[in-house]
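With one protein chain removed, the remaining protein chains of the complex are shown where they sit.
Labels A and B are assigned to the chains in the order they are written; within every chain, residues are numbered from 1.
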């Protein structure tokens, strides 16, 4: 047995102390996805985000609304309630609020006091996503919503899904940033043995961290091989970029081609995956995923095959990181973690998340 | 969005700070219902009340007994045990106690030490109810048990039920005191749209708080309309009084009649409901209910219809206040609650409960 000598452990702990982990306060002043567009309608949708209870619905005209899910009177959850036109009526004593959160009617009395209400949170829709700002409403700036143009590009076809994830969002960011794990955690689905040891380069800009891995030549796993026609070739190329775009968003972009062919004539197949991480609490997460491709746009068979294979792989992340979460829950004073070279963008991400969280605590 | 301005919130918080809530210590020196009479017999009944584990049984002659549910030796629960005549024998090492809680036999030794035992709690039976006093036994005064004479009056017919309620007893008192909620929480069962806005008056005496609501003219919901013969009339009267009688008891009394008829000749139908609130812990409650009527005494069909309808409504309270409890569990430093005019008896009740609790902590 060779556990690390004490000075290595101390150095590891010192390094980790600057990185966010599951105990780091959540970052409030940020855009997060609250729901897929079609989840919000005339039925009340309750969701806890960043430890806050939120109720969402659409006005008669279709505008998405997010309010604090708690009546100002006796804290009854407004989501166990009903709409009256654009107003929400508490299911307990009938206190009625307009869609900006102002109390406008109290059934047991003729006059309604002014200046009473509940919080209204800014929402913004981009493509299939509805973003929410739960921090200081004066700081909500829609121009800062991360852009994913392929989501609305007619040359791309997308499918989407949702997992409730029993783990923290920091570990999920780290998982996504180091796709070395494809070889191991996803050995049965999207990973291949050569993936982990392929060369990579990193780009570290404040708030934007990227790792690009070039697996050339390789053999593609069925989800890519069978859908691109590169199945069976051992000359395939798989160029994957993992990008941290914001505390609530990570994008994976991959292109595939046959490296044996000439650059001018060969066909290139591209995919994007938006991994949308919306913390529910420090220990749980809403995990929205949108996957897009720029090929076989109208092929339903390819679409359903690809969706099935990929979401089986994402399920492996959910299960694996759920198991990790239990170990993290049991951390004691002897705990430490060791980082290696390929962790640099993940470490940068965690340092950034910690800094953002600390800025809000000041 | 108009959340209340800061000085309003501060005023709300100051007001709330004087009212009991789910964190307020439970009141020990009080009579609470421990069980329905027929629940206690020669089988041991375990129940946690006010955070105390209690085991109950009847002596051979039928006297109800309540003892601490914990052997003095190694804390084994005596409810997992058996009776030997009037004695209770621990199921672990056979320590035997008489019904006053004195240890009278230790099987492993011939002599039993004196002066050792477990707590015996005073019980008192009134009608179908068995009351317990878990505080200072010297203060237990049976004359202070709240009286519900209709429970034993042959001119009244009663049915009863029990819910284990996943919520605190303070919120349940408040729920019962403001029947405005009938229009909303019970819209599908016993409520009508006009109930919430009907005129009311309040009576606030120290330890006895009352709200009387007169809904005239009205249309009765089926549970009252079909059982009194007033169904279909829009001239019905519904005069309801909600009364806080003790920390463990709330009574609702309602009379119904046809307001279009002459006071001398019209028939009046009365009901009482005893809402019996026995805290199990600060967050959970035993909810015993007895409902009585002074009409259709021998009509089994009316009895079962009324029971079914009413207990469906009480179930709505259990579900609704269970949902409320989850919001209350999530209160943070930004939490506040706003009270309105019709809350005055509920607020008085909560101030009284808080004062009672504080007196015991001195």
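Note that in this section a contact is a pair of C-beta atoms (placed from the backbone, for glycine too) under 8 Å apart; a residue touches a chain by one contact, two chains touch by 3 or more.
Fair warning: this is a prediction, and the values are worked out from it, not measured in the lab.
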{"item": "Sole contact to the chain not displayed, among B:7, B:108 or B:265", "value": "B:108"}
{"item": "Sole contact to the chain not displayed, among B:25, B:77, B:166 or B:207", "value": "B:77"}
{"item": "Residue among B:22, B:37, B:53 or B:355 touching the omitted chain", "value": "B:53"}
{"item": "Among A:174, A:258 or A:280, the residue in touch with the chain that has been omitted", "value": "A:174"}
{"item": "Positions on chain B contacted by the hidden chain, ascending", "value": "51, 53, 69-70, 72-77, 80, 89-94, 100-102, 106-109, 113, 115-120, 137"}
{"item": "On chain A, residues whose C-beta touches the chain left out of the figure", "value": "1-5, 8, 171, 174, 178, 180-181, 183-185, 196-197, 200, 320, 323-324, 326-328, 330-332, 335-342"}
